[in-house]
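A single protein chain has been removed from this complex, and every other one stays in its place.
Moving on, here comes chain A:
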Amino acid sequence: MLAENGVPTIEDLAQVLPAPERLARGPVAIAECFQEIPCDPCYHSCLRRAIAPFADINERPRIDHEKCNGCGLCVNRCPGLAIFVVDQTYSDSEALVKLPYEFLPLPKPGDIVSAINRSGAAVGEARVVKVQSGKQMDGTNIVWLAVPQDLSMEVRHFKMEEVR
């Protein structure tokens, strides 16, 4: 459980996942932020107003998945690195997971990396599709991983030591 080991449960995740119909329509953000803490940069970062205004700064983010186009601006601004964009329409066999990444070296497009789940365990392989970095990202890069469709809700990190 999150409070005991830092890993969100299926029940936690069920509260924040977009509906399957929405996932079937393209990229969408998922805020895996489960605690009321004094923090609201995600709300201020979303130009499409897809994140509901916070009545008070401790509120948890609520993403209107219909308004969200998966642009990823919030992914870069979230200090908790808790927001991910998932695109299940990438191909028949693969989904894209766009995740925040603050380690060096950065991978290169085409690299095969080991795909890691929320408990830190390797669950398979992923292919790096794109790396968004640069000065305006201020150190929080966004890495696009192509993962097998059935892992799109599992993979939330990656390790490069297994680069081939």
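Following the convention adopted for this analysis, a residue touches a chain if its C-beta (ideal position, glycine included) is under 8 Å from a C-beta of that chain, and two chains touch if they have at least 3 such contacts; residues count from 1.
One rule holds for everything that comes next: contacts and distances are computed from a predicted model.
The UniProt record for the undisplayed chain lists the protein name "FAD-dependent oxidoreductase", from the options "FAD-dependent oxidoreductase", "ABC transporter permease", "Anti-sigma regulatory factor" or "Thiazole synthase". Considering the whole complex, the residue from A:L17, A:A52, A:L81 or A:V129 that touches the absent chain is A:L81.
Although one chain is not drawn, its touching partners on chain A can still be listed: residues 2-8, 32-41, 44-45, 56-58, 77-82, 102-104, 116-120, 138-140, 156-157, 159.
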